[in-house]
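Got a structure for you, questions after.
For chain A:
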Amino acid sequence: MTEEVASVESLTLTFDKIDAPALADVSFCLNEGESLALVGESGSGKTSLLRLLLGLLRPTRGKVRLFGQPLDDVDGEELRRIRRKCSYIPQDPFGGLPPTLSPLQAVVEPLIVTRPNLKYEGTNKAKELLSDLGIEEALWNRKLVQGFSGGQRQRIMLARALITDPKLLLADEPTSMQDVSTRMDLINLLKVYLKNGMSMIFVTHDLLLAKAMTLRGIVLYRGRMCETGPTHLLLRDPLHPYTKALVSALPKLGKPIEVKVKRRPLPVGFKGCPYLALCPYGFDRCKDLPPMKQLSDARSVACFMGDTSQGT
Partner candidate 1 sequence: MSFWRLDTLFLAFLSLLALLTPLLGPVNEAVAPPFCKPLWLDHESGKPLSLNAKDNSLSFTWESKPPKTFSVKGTVTFEDVPKSASLLLAGPSKTYKLVDLAGYRNFDVDIDSRDVLLKLFLGLSPFVDVSSVIFSERGTYSLFIASDVKAHLDLNLNIYTGKWGIFGTDQRGRDVFRLTLAGIRISLLVGIFATLIASTLGMGLGLFAGYLGGLADSSIMRGVDVLLAIPTLPILVVISGVWGRGLWQIVFVLSIFSWMGTARVVRSLTLSLREAPYVEGLRALGAPTGYILARHFIPEAMPLLLAQMALGVPGAILAEAGLSFLGLSDPLMPSWGRMLHEAQVFGAFTGGAWWLIFPPGLGIASICLAFISVGRRFEEMADPRLREMAER
Partner candidate 2 sequence: APLDELRRPSIDELYFLIIRDNDAQLLALEGGQIDLLGDIARFSDIKRLSDDERVKLFLAEGYHAFFLGLNLRRSPWDRAELRQSLWEAVNRRQIVRDVFGGYALPLFSFLPPASPYTLVASTSDFNMKAARERLRQKGWRWSKRGVLICPGEDKPLPKMKLLTPTAQVAPTTAEIAERICESMRSLGIPIETEPMDFSMMVARLDRRDFDAYVIAWELSRDPDSLYAFYHSSMDVPGGYNISGIRKPDLDEALESLKYAANEAEARLAAEKVQTLLYEYIPQVPIYSRYHIAALQNEWQCAIASLYMTPDNTYSLLSLRHENKKAFYWCLAEEPRNLNPLSASSAYEWQVLSVIYESLLAVDPFTLEDVPWLAESWRLDTVSEGGKEKTRITFKIREGVKWQDGSPFGASNVKATIEFLKKSAIPRYFDSVKDVERVEAADNTLTITFSGKSYWYLHQIGGLPMLSAGVLSSLKDWRRLPEEDIIGTGPFSFSKYKPGEYVKLDKNELYWRK
């Protein structure tokens, strides 16, 4: 039996001043050892979802469970105990690291926090991780405020996340600033961890990377899930028009990108399918919200398109 690591149920989040919800009705479940890719439009609520999962934000509606515990009910030490099984890589490498520490200190820190008794081994492990991630030894003791490149910072954040051997890794675009070869190294490193039973939620815009890293993916659009399924299928055989667009927009070596987006104006307070604005198809029915439709074990899609093929 694999155990559930994290699950969310009809999660909705609205921010104070802003009308449109940052997340609407998102549900999924992540089992032990599984890794999940979160892809989606910029601003579609990926970061917010991660923060909700960790209880850093409180949902407007819906439930979050981490390791079987509903986060609403726990607080204090209990919450921290749960959190200690997780690691989080914030999206911003420039704000995400404590400025007054050196890389080595920053990497050891999570260990000190979660398992103080491991401090000594921690330093060795941190050194190991840092050199695995290609941070030269000369930089280990320089304070972070004194200047590191974006990629370097991201790698330090990754090392920081991995050092605790988390059960669940929540990574928010952890490799966006890496060059291709470093990225490969990181992927390989992460894969080792995944093999050892770590679960992961991986936010990325790089579908290829998502495919390489994860088995399952969720596509978010304007705070709503529009498609979920095995990543390779999502890439090979996208069902939702947005996923299709994403796949087709993938830049390929040497080929010019062809994206033709035509925006369709939507009335204010439009309640229907959020993608209607960009959808090349667009039916009358799309004025209603398409429900999430289970297509097979692992795949579901929120679009009326499947229905149309059945002749409406």
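On the choice of candidates, all candidates are chains of the complex that A comes from, given by their letters.
Definition applied: a residue touches a chain if its C-beta (ideal position, glycine included) is under 8 Å from a C-beta of that chain, and two chains touch if they have at least 3 such contacts; residues count from 1.
No experiment lies behind these values; they were computed from the predicted model shown.
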- Out of 1 or 2, which chain touches chain A when the complex is considered as a whole? 1
- Query: Quick one: in the complex, what on chain A touches candidate 1?
  - Reply: 51, 54, 56, 79-92, 95-100, 109-110, 112-114, 143, 145-146, 157, 160, 164, 170
